[in-house]
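In this view, the complex is presented without one of its protein chains, the others remaining in place.
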Amino acid sequence: MSGAVTAASDCRSVRALHRVTLKDRKAIGSAYHVLTFESAEPIVASAGQFAMVRSETWGSAPLLPRPMSLLSAGKDPSILIKVVGEGTRRMAASAPGEPYQLLAPLGKSWSKIPAATRPVFVAGGVGVAPLLLLAEELASAGGPKPLVLYGGRTAHDLPLLDQLRAVSDVRIATEDGSAGTKGRVTVLLSAALDEVGVHNQLAKVYTCGPHAMMAAVAAMCEGRVPCEVSVETPMGCGYGVCLGCPVPKVSGGFLYACTEGPCLDATVIDWGHRKAGA
Amino acid sequence: MSGAVTAASDCRSVRALHRVTLKDRKAIGSAYHVLTFESAEPIVASAGQFAMVRSETWGSAPLLPRPMSLLSAGKDPSILIKVVGEGTRRMAASAPGEPYQLLAPLGKSWSKIPAATRPVFVAGGVGVAPLLLLAEELASAGGPKPLVLYGGRTAHDLPLLDQLRAVSDVRIATEDGSAGTKGRVTVLLSAALDEVGVHNQLAKVYTCGPHAMMAAVAAMCEGRVPCEVSVETPMGCGYGVCLGCPVPKVSGGFLYACTEGPCLDATVIDWGHRKAGA
Amino acid sequence: MSVDLAVDVGSLRLKNPVLTASGTFGYALEYDDFFDVSVLGGICTKGLSILPRAGNNPDRIAETSAGMLNAIGLANVGVEAFCTEKLPNLRARGVTVIANIFATTVPDFVALAERLDREEGVAAVELNVSCPNVDKGGIEFGVDPVAAGRVTAAVRKATKLPVWVKMSPEAGDLKGVGIACQEAGADALTAINTIRGLSIDVRTWRPRIFNKTGGLSGPAIKPIALRMVWELSRAVKIPVIGIGGIATAEDAIEMMLAGATAVQVGTASFVDPLASKKVLDGLGAYCAERNIAARDLIGRFIQT
Partner (left out) sequence: MSVDLAVDVGSLRLKNPVLTASGTFGYALEYDDFFDVSVLGGICTKGLSILPRAGNNPDRIAETSAGMLNAIGLANVGVEAFCTEKLPNLRARGVTVIANIFATTVPDFVALAERLDREEGVAAVELNVSCPNVDKGGIEFGVDPVAAGRVTAAVRKATKLPVWVKMSPEAGDLKGVGIACQEAGADALTAINTIRGLSIDVRTWRPRIFNKTGGLSGPAIKPIALRMVWELSRAVKIPVIGIGGIATAEDAIEMMLAGATAVQVGTASFVDPLASKKVLDGLGAYCAERNIAARDLIGRFIQT
């Protein structure tokens, strides 16, 4: 609740409730969709920031808006969703013209990449969204080209791969071997960390994906290279008033994902903490 | 609850939950819409019967299906709705392809028109739906052409007027005088009852519309001509299990609108009973 | 389905744990067009009183967010008409019938139980000591451990049938009421009845239902029902049957994990007359997929 340790930058623009319209929905495979909205006022945001997303058609159920990383900002903000429950199911069924509200931009973005450092991104599933935007930001700012390690269960769980390839060096791992290396993405990370070690490079890891993946990535980085994660927790409000999004700290107490995160230094987080329902 | 006095016929076909798709929605004026569905199995129904209508997209709110008179049956059943609250608002916003459930056919239809009798219909707003279907049934069976007295607040509150004209003799009244006679539809009824009296004809009145209109019509008919009404009450289930749709009887106790109605002999009903919320 | 769905509610074996809730399923004969209700674990009748009751004036129902209010006022055909006109048909169909009964005095509860005891085809009686929608009686029994125990003991003595007691969510001491009923000889507790609510029309400033307050049911109350079933089932040794907002198989499973031995589907039947059958089918599929029996779910909520 107080000014806590975060790795995130302080880039900030005014948060607002944007009434937008769904312009386009593109299905990717069976479970993923990119939703692109039309916003009267541009949303000014940096990679890693998110929006609380809700369709005006929901009425009183589903009740709460859903936190979604921004895949792009501006006048046509977009998100990448994976269908996991009622809210995402409805988003995946919505048609152009549907009125939505986006409360954005929210949260802390990824921190700046330190000079002369090789950025290594580790993405799992929809976790690719804030990392693709970061890679695009780097590309347009003439920054270093990141190495992206991208994992999924199958070749169908690697949404936006082509866009990612346009702005980064991508290596792939799938659990069933249907694309890239067979196995988990952490296998790729192990090799990548060895490489940078061999070349005596500075590196920094940015990761977003399933909790277990991020915990494994954080463990592998610990003591070797800095690692920043974008955490996912249930959220009530997205702007710091419900206190529903705590992330346990190693030092005790909590950080709040919506205001102090979602992008956080991995070493600050108590990864051993059991999640309810998990 | 027991076999009560009803004027309605016993025409009965098997009730079932039909999973249908919205085929077409036509807006009429600002508040009226005709929704036409596509049903794999035909719905066999008679004029006056209704369906409990619910979109599969509603989730848990709105919760209950909404009772709607069938405007037509068969493989492309349709309804005429007026937007008055959340459920009808959503129906009015739904797009072709939306999955719906129709529990139909429900309730008792209009009773048969006795031989050598002039049918006089009194319709108000969406009350026209079950009367238009009845007029169409009469036309295709070569029955007598009904006289339809159709009232609304303005010329915009007379949906389906053209279809009605194709199968009946229509006289119109609007409260603001923007079409037909200026005033309430009961003015037309008074004149019509006088006419049949002059010609020594037998007549029978069928009416559907706002509660106050039907009460006035019933009062005018009392002691002069038989009158049948199609009542509107809130409904929980539509098929006789919740007991949420009582209609007070003159003789005490209640009739249940969904199974013993909605088409009922007007003289059976205690019209003086105050409705809650009214 | 080869999966074992049977559960034991005390001495009463049900072929599966999916029942329908009193007042939301009529007398079950209304479902002939829709499905064979004998596939269900059982059905609870509309609340029966000694004399027929016409019920409250309209309007009796109003919708709220993910729920509905009702004040039907226990309209029913009376126990006599039930026994002569409804029960023989239910018996012929092989339906497991739980007779829900309602009275305003202990002797009347006893009389109802005695009358039903004489009939074949009644599997249990369920005492509605928790109806919020009648002027007299009902809920007073259900919110007071002493009164609840008294009516239970009296009915227990009057019948050989299993006695279920339906809990009021408005009891300040729910566990105390449950324990009192258990000690008085109840075979099972059913929970919960509706929760009193109010809705006012802001155009007319009048209540949306004639009775002013009505009982809230439907998905809105599910979390509350689930919590009460969990608390109750840990406080008593007799089975608890879970009711409140169950609309899907997942809801029923959640209720059983919380401690329910069986469940009752209520308001969901208004939304879809086949709801109870769908809950049953879904429960079967869930158990089959995990290769467990339905009874393996009861109270298996992991609390550590």
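So that you can tell them apart, the chains are marked A, B and C in the order they are listed, and the count of residues begins at 1 in each.
By definition in this document, a contact is a pair of C-beta atoms (placed from the backbone, for glycine too) under 8 Å apart; a residue touches a chain by one contact, two chains touch by 3 or more.
A quick note: this is a predicted structure, and the numbers were derived from the prediction, not measured.
Contact with the chain that does not appear here is found for just one residue of C:Gly121, C:Pro162, C:Pro207 or C:Gly266, C:Pro207.
When the missing chain is restored to the complex, the residue among C:Val3, C:Leu257 or C:Ala293 that touches it is C:Leu257.
Contact with the omitted chain, checked across C:Ile72, C:Leu127 or C:Leu216, is made by C:Leu216.
When the full complex is taken into account, the listed residue touching the unshown chain is A:Cys242, out of A:Ala166, A:Leu202, A:Ala219 or A:Cys242.
Residues touching the missing chain, restricted to subunit A, are 1-2, 14-17, 54, 60-65, 101, 103, 233-237, 239-248, 252-254, 273, 275-278 (touch as defined at the top). Against the chain not shown here, subunit B presents residues 60-61. Contacts to the hidden chain, counted on subunit C, fall at residues 64-67, 69, 143, 170-173, 195-200, 202, 204-207, 212-213, 216, 218-224, 226-227, 230, 245, 250, 253-254, 257-258, 286, 300-303.
The rule is short, and it goes like this: only the chains that are shown with their structure count from here on.
Identification of common neighbours of subunit A and subunit C yields B. Ranked by C-beta contact pairs, the top pair of chains is B-C.
Chain centre most remote from that of subunit C: A (centre = mean of CA atoms). A comparison of C-alpha centroids places C closest to the centre of the full protein. Note on chain placement: the centre of subunit A and the centre of subunit B lie 54 Å apart, centres being C-alpha means. Between the CA-based centres of subunit B and subunit C the separation comes to 35 Å, rounded to the whole angstrom. Counting partners per residue, subunit C has 65-66, 219 as the residues that reach two or more other chains. Under the contact definition stated at the top, the residues of subunit A that touch 2 or more other chains are 60-61.
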